[in-house]
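What follows is a set of notes on a single structure, which appears directly below.
Omission of a single protein chain aside, the complex is shown with its protein chains in their original locations.
Presenting subunit A:
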Amino acid sequence: MARPPSRRPGINRRAQYSLFASYVVAVAGAAIGLLLVVVAMFDPTGFAALRIAASEISRPMSVTMKSMVSGVGSVDEVLAAYWRAGSQNVSLRRQVEADRNRIIEAKAVAQENLRLKKLLKLVDEDSSDLLTARLIASSASSARRFARLNAGRWQGVRPGMPVRAPEGLIGRIHITSPNSADVLLLTDTSNIVPVRRANDNIPAISTGLGDGSVEIRALTAGRNPFKPGDLLVTSGIGGVYQPNIPVAVVVRAQGEIAYGVPLANPARVDAVVVERIFEEAVTRPGPVAPVGEEAQAGNAVAP
């Protein structure tokens, strides 16, 4: 096939000018695009307003489709469960019996904890929950890992708020629009979470790798203290995430870096909980906080 002739304007002056003008527009537009990217380097959430329209339009459709296909993500699990169902049943029953004692112990510890906290007059941790919503879509074609949440600014969601599922941490809010919000997932390469090992408090930092796993670097000097099977929870340092949210389990240790898999899979969880930023939840005057002292402090500050 020979090249189609339409691109050659020939000797027609008007067509020549029109073609030239189209290239001028294209090059200028490309330069503007590059400029927008450069602006985004310094202010990644700067053009969030442009996304609002798109996310608000696509939200109803995503919600509808989500309610139709809910459960598709776990089809493979259901099928795999039929494989060796009998022996699995026996081992699971044994495990349940073993776990029952531990649950009773844990309940006792929780009760004791509650009592001690009341003694110390700490803020009730339950007040940090803001709302429960669903993840409805994600940036499936991009190298960044964002998920779209079916709740936004009008529901009280603010950028920076932690998002978690019952199984563990999901991520934090990145951009909000009136009825939806973008969640920066735990596995995004720019999401850094301060964590600690659950059993002995070794501090570390978890960074996403963008492929569904996280990279864990210990903050202690010396050799890598992590072994496969170690459970990592948030440490509460930095004031964003409240402590003791399960984050990941270590699967491989290599040199100074350990690799972990998040405990909560955003594709499987049904609903996620948006929490208040830990620092705000702690410093917020809760119902437990004594009123008298605050009033005094207010009087002291006010002229």
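The rule we apply is simple: contacts are C-beta pairs under 8 Å (C-beta built on N, C-alpha and C of every residue); 3 or more make two chains touch, one makes a residue touch a chain; residues count from 1.
One rule holds in what follows: contacts and distances are computed from a predicted model.
**Student:** The chain dropped from view, which UniProt name applies: "Acyl carrier protein", "Rod shape-determining protein MreD", "Autoinducer 2-binding protein LsrB" or "Sulfate ABC transporter permease subunit CysW"?
**Tutor:** According to UniProt, the chain not displayed is called "Rod shape-determining protein MreD".
**Student:** Which candidate, A:137, A:157, A:232 or A:258, sits in contact with the chain we can't see?
**Tutor:** From the options A:137, A:157, A:232 or A:258, the contact with the absent chain belongs to A:137.
**Student:** Which residues does subunit A use to touch the chain missing from this display?
**Tutor:** Within subunit A, the residues touching the omitted chain are 1-4, 6-7, 19, 22-23, 25-27, 29-30, 32-37, 39-41, 44, 47, 50-51, 53-54, 58, 61-62, 65-66, 69, 73, 135-147, 182, 187-190, 207-212, 265-267.
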